[in-house]
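Missing here: one protein chain of the complex. Every other protein chain is in place.
Naming follows writing order (A and B), and every chain is counted from residue 1.
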Amino acid sequence: MSEEFNWLEYAEPEESAPAPSPRRGLSRFLPRLPRRPRIFRTLRLSFRPRLPGLLRLPRLPRLRRGAQPAPKQSSAADLLGTQDERPLEELDDRLQMLRERSAASLRSEAESRQALYDVDEVLTAPEILDKPGGVISAAALSKAQQQQVELLKDIVGGGAAQANEVSGGRIRLGAPAFSLSAIPRIVGTAVLLLLVSLPFASSDFSEGGLPPAEFQEDRHGATTLYNLLDNLTTDDYVLVAFEYGPAAAGELDSIAELFLRHIVAQGAKPLIVSSNAIAIARARNIIGGINRSVAFSGNELVHLRDYAILRYLPGGSLGLRELSENFADVARVSYKGELTGLEFESLDDMTHIVLIAERAEDMRHWAEQVVTQVERTRLLAASAYAASPLAQIYANSMDEIVGLLVGYRDAYTYGQKLDDDFGALLPASDAPVNEPVSPNRALGGAESQAEGAGAMVEPSPPTEPPPPTVAPLPTTTPRPTNTASPTATALPTATATEESIRVVEVISPEQVRIRRGPTRADDILRLALAGDLFAVIGTNGDGSWYNIALSDGLEGWIAAFLVEEKTLTVAEFLAGGGEASARNPGERVYLRREIIASLGKNRPRYYQARGPIGGDIPEYVLLRDRSAEVPRLEAMTLGTLGAVVIIAGGNVLYALGALRRRRREADIE
Amino acid sequence: MGRGGLSVFVAFIVGAIAIVSLLLGDNPALFGAGAGSEELARRLTLPGDVLLRLVVIVIALSVVIGIVNLLYVHIGRLARGKFYSAVLLASFAVTIAWTVLNKGDASLLEAVQVPIESALAALLFPSLALGGARVMQKRADVWGLLFVAVVLIVLLGSLPLAELAPVQAFSDWLMAVPVNAGARAILLGIALGAAVAGVRALLGQDRAYRG
Partner (left out) sequence: MDDTTVQVYSVLFIAITVVLVVTARYFQARRGRRMQRQLAGMDQIPQWLMQSIETGKPLHLAFGGAGVGGDNTPAALAAAEFFHHVIQNADASDMPPLVTMSAPATLPLGQGALRRAWRKGNTLSRAQWTPPDLAYAGAVSASVADDEPAAHIMAGSFGAELALMLDSADRRGQPSLAVSDRLDGGAVAYALADHALIGEELFAAPSAISTDEGGRADAAALDVWRGLIILGAAVLLLLEFSKQLPLLSWQLALGAAAVLIALGLIFSRRR
């Protein structure tokens, strides 16, 4: 707004005199005229239409630049707005006659629009539009002027605000239902739709590579996030914040579902919470989807037993403040208003807080209102692609925030990782349907049984085939890191218990680290204690590191000087080995917390503990239909390509048009 | 004191209490060591917390006002023969009846609301793409060009195509440095604006609540 421009006082000074002319009241009943078409403004033509008959329109209020504040001046508001509806009988005879005449001249009653809102009876506007030529003909343009007008119209480009433009001397009210200008829009939408649908129809349109099966090396946050969730146990509660609505659901539903499946598979209990009411419906939908996928095994998740959806938190960041300060109260009531039976003292009773955020603001609210209020609990964050640049800043700058996972591509990697790590536990699609999974095969060796009876209960046999999986199964997936060989197949499938295998026993009195690779710079997968036995897969070049088989289908590396190599029969191995930390959940929890306390932003934070250890954990919850994943990723790629082409093409055309217009303008000048 | 004056007075008092309470409360360190400072900090925190809880309750209750407004508006429109208002009112009645009869079962809401909103979300894609194609129609200047260029580079950078690796690197830099800086600057500006708006509200300069 320019300094000198004040449009509040735009009335003409001569009209602002307090003249109680009859026109003042009448102006309400005059027909509504369209705004002066842009062409006239451009031409600066004096556009003063005259009504046929008695009345003259009041002058249109004219904008005046540079007017100084003059509060005494009457504005259009003063002239018109303070009027109440005048009863008919108050009008003088002349006006009443005029009204009757104009009403009679209406072609149809239907055309007398009732535009006054909530007013039952008004004076009907005299219909001037039916007169051939209408108001516009009053301007009486010559042919030369008409041509000029057409040229100017072309220059102005028929942009916005021309819906009511003059056509054929009549004023058209409202936009046409369909016009040719809609064609590019329809074509563009059709092209986008086609591109997005193609990958679902045929596999010939596979553009671009799939996301990696492991998070990239430099993405410490993402790997740590996975490992922290992978480290949950049956006594853990995880607060899962669904902070996204339907607009981001396509992008974030997958990651939310994977988080829930992972948490439940570990035996921990997710408590779902949201400051977005619609997100609660989404959470219910996702749980419904998980339940449908595990229905065949009878391991459906039950509200308040396996998970809980807490009450909605109104008030945005205020709601989150309430959550962090009065978590005990919030956790007592479910979204349905029933009591959850959950007794907590504070948010610190949560092992982790998981946030799935659509917007950077959500991340900010959680970082400011929640993370600052907890002492120990960490915030594991995932966000939509659009929010990631700002959300990443929070993840980088606050030690308490771990992450960030971004969008659907990271969800794919997370899911792939989950399948790789747990895949051996699950029935393979090529395995006979009714054949229970062999614990030996499942756990990549004998280690599982060494852990004791309840360590890894085989899942009950499925009664119907698991959903088809398109993505390669773990047994055939090449592991991307330096763990070179597929886990399950690389290990001795110890069907004969007398077969000898090469094992190592931890001899160090201290906790020792099992790493992802044969160097001290590699990620720590987990810890081991003296006496733990591991099957050996191989060694590195100089024999300073052993490549060993871990439970859960994992493998790792351990430094040779910490262990003693032995050769045992499988039976001996099964009977003699074991990990104290795994046998004793309390100790295991202690181990984990110790590691968490030492996590820092600047050093590797990778470690991984064991998989599920309880006997009642529905691992089947990890079985999911992945058939749509790859086409979806391809559809994303093709759709983005389509958008790029449309945006680039459209803008090039409009830019050329603008250049041409400017040249013509310059020519006219 | 007129109604407006009373509103301003209430706003000022409540705002001042909330600010003092939230800024100074809950941190005994501000008041030196000793048991007295803790007690002082606790007492200072209390009014702010109470006010915030009241706000949360009011916000939750305001949904009721919204629903009343929605019904009022659409009953009015129905009287003017608007068909879709009839649909809205009918679905409102059916949803309420279903939920009451099924003791709080919200499955109808989920079965209808979620797909419809998802469909709307899907519409966003062509809307944004086609809208992006018209930027130069509205802003045929260097800023419009810059905007389109950044959009295209970021879109191309998000594609998992090996041929586009240089674009991806450039896009990453673009997002991490200039875009990030710009976004922070805008957020900073908004925060400053919010602070000034807050001071205006406290000083009673806003007509919004002056009645």
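The rule is short, and it goes like this: contacts are C-beta pairs under 8 Å (C-beta built on N, C-alpha and C of every residue); 3 or more make two chains touch, one makes a residue touch a chain.
Bear in mind that the values here come from a model prediction, so they are computed numbers and not experimental data.
Among B:24, B:108 or B:161, only B:24 touches the chain left out of the display.
Of the candidate positions B:46, B:94, B:111 or B:128, contact with the hidden chain is made by B:128.
For the chain missing from the display, the contacting residue among B:100, B:149 or B:186 is B:186, taking the whole complex into account.
Where chain B meets the omitted chain, the residues involved are 19, 23-24, 26-27, 29-30, 55-56, 58-59, 62-67, 69-70, 72-73, 76-77, 82, 84, 116-117, 120-121, 123-124, 127-128, 130-132, 134-135, 138-139, 147, 151, 183, 185-190, 192-201, 203, 205-209, 211. On the side of chain A, touch with the chain left out of the figure occurs at residues 1-8, 10, 28, 32-35, 60-61, 63, 69, 71, 75-77, 79-81, 84-85, 113, 115-119, 159-164, 173-175, 182, 185, 245-247, 278, 315-318, 359-361, 365, 386, 390.
By definition in this document, only the chains that are shown with their structure count from here on.
Residues 118, 159, 184-185, 188-189, 192-193, 196, 207-211, 245-250, 278, 281-282, 284-285, 314-315, 318-319, 321-322, 325, 336-337, 385, 389-390, 393, 409, 633, 637, 639-644, 646-652, 654-655, 657-659 of chain A are the ones that touch chain B when the two sit in their complex. Chain B contributes residues 49, 52-53, 55-56, 59-60, 63, 76, 104, 106, 109-110, 113-114, 117-118, 120-122, 124-126, 128-130, 132-137, 140, 145, 148, 151-152, 155-156, 158-162, 175-176, 179-180, 183-184, 187 to its touches with chain A in the complex.
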